[in-house]
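Note sheet for the following structure.
A single protein chain has been omitted from the complex, and every remaining protein chain is retained in its original position.
Should a chain be cited, it is by its letter among A, B and C, assigned in written order, with residues numbered from 1 in that chain.
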């Protein structure tokens, strides 16, 4: 597997759903960077299950232990400081109920990586709880991204993700209704998450293959269940004419920067990225999240020992919709990508 | 800029629209790999302008000179052989009409990278013809990807891209009509390209951040004008229920492989990738291509010398729709990504 | 810091001398790879202090906890199996006596990274016990390299390092005498380690910049105190004539392989690498290890608070010669580099 991403701000996510721990090792946090552990924990808590009556009742404490890369919290203020060495955070796996997965040992769940992992890793693969393909892996992702978010916020860059569609609904109340209805029938729903990155100065990105879209997409597709991403007007823009989709340029009042630095676009169909470089407008992208594949409804699968067709009901505790819990993961993935590109920009770029 | 992509099959695209040449340097082509130059040229010709009455009348010969990495064509068969050293192909830029771009020197074109490049690279940037942001850069991309395609085809992997929407139309004739109509009014249209990769064995991909979706997305967003990508049911799937979007498993008849290797899905909402790993089903993705930003219609821009608002008509020779010419670029980008992941798989994976 | 190395077999060493733990995260161990924990522990124990009356009396248990990437030891045989996910090993730091380092907080030790780390990481740097520059970091290096060694040995590749000079002596007994003499006067000695890698098939290496010498050197210089490396006749060969230094080719009897595969050299002045590729002869290199910089003898330093000259005696428990403990680290560094290159070779090479 390749669980590493980034060039200067580079992190490696590790662990499996039922291994002793999951965690992340992060290189490239400058010495002296403060890390507010309380704020980080609050960020991590957003992805925890059990906070919402509609979400899985599992309890995961998700309290990372920082075993390297920081100097201790002197004042007890809850803020530690990066010392320049790689930062490793360990999150112990607790409340593991492998029994839920016993019967799945030989029956791949539709929509999951069970089958592809069986083929790739064979009998040696760790499939309990989805192994390294579990949504659980977004916890360490959120540690790395949450630290990047804190750094970015000090630089005036703010990232926030929200659901714009759930179960086909766009009204918040109807979204909740769609989740409840799916839950009631042992089914699940997906949705679309919109993420906005504000405050990135113009000119950030390393085109052609490490531009904003390339890097954000590479990171966001690391979140299980994401099956699509679009920037700005995206797929809708593909149906428009150039005269409709182009964003006219206007000069901002004021004398702050040189003229190019003061030019903005009237609209933001380009989603804040032109040629892979930030334009100074908000970076806007949407990620398509598929419905939770683990459902109680019967589905067709195959027993890999016997080859017999099986009617499978996935037991265990599953979210009828993972969109709410995926929000911080999307912010974290975007934060890591954007911060790395800002760092590269500071060098004069690759 | 970061114009390199790949781990084992790694290539660097270089050049600008009006530099003496564009080209590509490719590492990781195994010694002994045959390269059919005639087929490669036919592939490159698909992206050339001027083939279609509706496309730009520019003539670009796009005949690469291989200056390293191959042993000469002994038999005159038109097939050369990779010698194991990096392969560099040089494509001279001819028919350069910088005059078309003279007035653009100080007036950024809406929808283009002109402004962001000005900010990033300043006065030193090469903006003629879009510089390194030009669609011209897809020529060397197609050389690298075209070689990967030939290797993949010998392994039984086939990649083909087609337009599924142009100007909002899905019927081929209506697509042409939409392009003609846009051209007639000095406007442009975008579209959606669907690409299918068949024959990839199950288990290819390096999740979590170098899975099939991550890597294909990273490559495809390197094509100018691509603003979105989705796999399988993608954004539509996000509106479905799990019971609708999950792909049931069935056992294929026959005794060829072990049982897991014989399991297929009835439908392909997952687009051939589960957990970032190939499932053995066709890999299916769609890319959103924005309408050509260069249009003859008047648009609002700003003169960066004076800060004055300008009404801009983009002169020069531009495609009213770049979707047709983008098809081989999408195939090339996908081929490079898939071939690299197949190579990594052969090592036992990262 | 950049604590990561390798392309396919890639590991990141993390931790500081006095952080809660040191450890390593390893990507690229194929699923199904057995890891013999008892043998790994025996290997790690070779670098532990306190085994030799002449070495530091510190006690470090150095028992790694594998928190990810393995499936549990079913049979209690002491052998676990890699599951294909990144392997993370955590080694808790115990017996930390920061007090020994209190007075060093502001007085850089000659020959150490104290001063350069102060300048690079400033007040935020973790200097206790040498921080991330401590010899302690060779423990996680030995975990990664020790696993690579086990894989290599199953492939018939054997690596072993031995001291060829200590304190200028080449006779083992005199080496011990030199260490004892230096210890008695509160001084230290350095030495030269010779490492031999046997069984690497011919043709392994990725010249020009990832050849055997490049990669082994990059890894071995990661060991604190290594200041030089030479392959084959190395510096001595530079004083010879071509007719003396070239290794004549001869054909091995037998019919096993094709002719090139049966060609060997009579001598091994090339140290097993020609053009960065393995020749089939043993890979032989020597590493220069400087004398332990921490000595009880008075040395000149400067107090960074006051700028005053200081006569420093380094207290604490230090090895009068680190060569014996560096042996497994050299084997580990070489193993990681060689195994990565063998893996790359299997793909047909970069």
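By our rule, a residue touches a chain if its C-beta (ideal position, glycine included) is under 8 Å from a C-beta of that chain, and two chains touch if they have at least 3 such contacts.
Bear in mind that the values here come from a model prediction, so they are computed numbers and not experimental data.
Asks: Using the document's definition of touch, tell me which of C:30, C:234, C:282 or C:316 contacts the absent chain.
Replies: C:234
Asks: Check each of C:27, C:62, C:126 or C:247 against the chain that is not shown and name the one that touches it.
Replies: C:247
Asks: I'm checking contacts with the chain that's been left out. Which of B:90, B:178 or B:277 qualifies?
Replies: B:90
Asks: Just to verify: which one of C:37, C:63, C:180 or C:302 makes contact with the chain not shown?
Replies: C:302
Asks: For review purposes, identify every residue of chain C that touches the missing chain, sorted by number.
Replies: Residues touching the hidden chain, for chain C, are 1-5, 13, 108, 110-113, 115-120, 132-133, 137, 165, 167-168, 182, 187-192, 202-203, 205-211, 213-215, 217-219, 221-222, 224, 226-235, 237-251, 259-263, 265-266, 269-271, 274-280, 288-295, 297, 299-302, 304-305, 307, 309, 344, 349-350.
Asks: Touching the absent chain: which residues on chain A qualify?
Replies: 7-8, 10, 27-28, 30-31, 84, 343-344, 346-350
Asks: Spell out the interface residues on chain B facing the chain that's missing from view.
Replies: With respect to the unshown chain, the touching residues of chain B are 1-4, 10, 12-16, 19-23, 25, 27, 31-33, 65-71, 81-88, 90, 120-126, 131-132.
We take it that only the chains that are shown with their structure count from here on.
Asks: Approximately how many whole Å separate the CA-defined centres of chain A and chain B?
Replies: 26
Asks: Taking each chain's centre as its mean C-alpha position, how far apart are chain B and chain C in Å?
Replies: From the centre of chain B to the centre of chain C is 44 Å.
Asks: Spell out, as numbers or ranges, the residues of chain C touching 2 or more other chains.
Replies: 10, 27, 31, 84
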